[in-house]
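Only a single protein chain was left out; the remaining protein chains are all shown in position.
== chain A ==
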Amino acid sequence: MKKNDVILQTVTNVVVFMIFLFSLQVFFSGHYHPGGGFIGGLMTSGAIVLLLLAYDIKTVSKIIPIDYKLLIGIGLFFAVATGAGSLLFNVPFLTHAFSHFDLPILGETSLHTAVLFDTGVYLVVIGVTMTIIQTIGEGE
């Protein structure tokens, strides 16, 4: 007999977006409040894992067609390139810069290159977590 997961799947459809938004909120607040790339990435992959629980691996890879192994590479590249960017200005590796900008909708915002580094961390964490879970899930 085939199981019917209609409640689980319907709840998942709603909750996944909430988890994802919360993870982004945690990610972007990392500089001034508890949070950052690691916990943000872990929570985003938590959302994807919930999808995996409600549906199966094939469906989820159709919804989110990402090769997570490449995501690790992209994330690492982000992080290292942010650090290596300082080589171009002949200052020590990993020297960050920040400034205040007047953006159209958000008003005065301080933008920091550390966010780029954190984006790298975020992507690597998602990539690693999902690679682990998918390979174990697909393994016989």
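General observations
Following the convention adopted for this analysis, contacts are C-beta pairs under 8 Å (C-beta built on N, C-alpha and C of every residue); 3 or more make two chains touch, one makes a residue touch a chain; residues count from 1.
Quick note on the criterion: contacts and distances are computed from a predicted model.
UniProt lists the omitted chain of the complex under the protein name "Multisubunit sodium/proton antiporter MrpD subunit" (options: "Multisubunit sodium/proton antiporter MrpD subunit", "Ring-1,2-phenylacetyl-CoA epoxidase subunit PaaC", "Sulfite reductase, dissimilatory-type subunit alpha" or "Electron transfer flavoprotein subunit beta"). Taking the complete complex into account, A:72 is the one of A:16, A:50 or A:72 that touches the chain left out. Within the set A:15, A:49, A:66 or A:94, the residue that contacts the chain not displayed is A:94. For chain A, the residues touching the absent chain in the complete assembly are 69-70, 72-73, 76-77, 80, 84, 86-87, 90-96.
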